[in-house]
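The structure that follows is given in the form of structure tokens.
Excluded from the complex is one protein chain; the other protein chains are retained at their positions.
Here is chain A:
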């Protein structure tokens, strides 16, 4: 199914990424890294984050593993649905995933998730989750408690 990724990549390169989003690395069809900025007057003004997409062979039937890059240069945004290890609790990356979504659609959704944030704080169970989290965020059984944030 890497043909679909080829098409998505070509679309991103031809028509350009959505505003605030840029392709940092897409050398193969396994791992892509995109940068993400929240534009406008939000809590994350001036901050820049990096998103890592990991695809497996059955993409887009299975969702990609999407997480914020946490390393020397990048940090995960402080948000009630983003854990400090970069894992994101978002239903569209789990049981609400649909092949109709694309990489750029996921980026836009996460952008708006950050944009609508009202208070910068970590999830209440951050420490407990981070100490036991699996490497692949898709293996976590998320509890989508709060859709409003």
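Everything below uses one rule, namely that a residue touches a chain if its C-beta (ideal position, glycine included) is under 8 Å from a C-beta of that chain, and two chains touch if they have at least 3 such contacts; residues count from 1.
To be clear about the criterion, contacts and distances are computed from a predicted model.
As stated in its UniProt record, the chain not included in the shown complex is "RING-CH-type domain-containing protein", which appears among "Thioredoxin domain-containing protein", "RING-CH-type domain-containing protein", "SMCR8-C9orf72 complex subunit" or "non-specific serine/threonine protein kinase".
Within the set A:15, A:98 or A:119, the residue that contacts the chain not displayed is A:98. Summary of contacts with the chain left out: across A:62, A:85 or A:126, the touching residue is A:62.
Residues touching the missing chain, restricted to chain A, are 1, 3-4, 7-8, 58, 60-62, 94-101 (touch as defined at the top).
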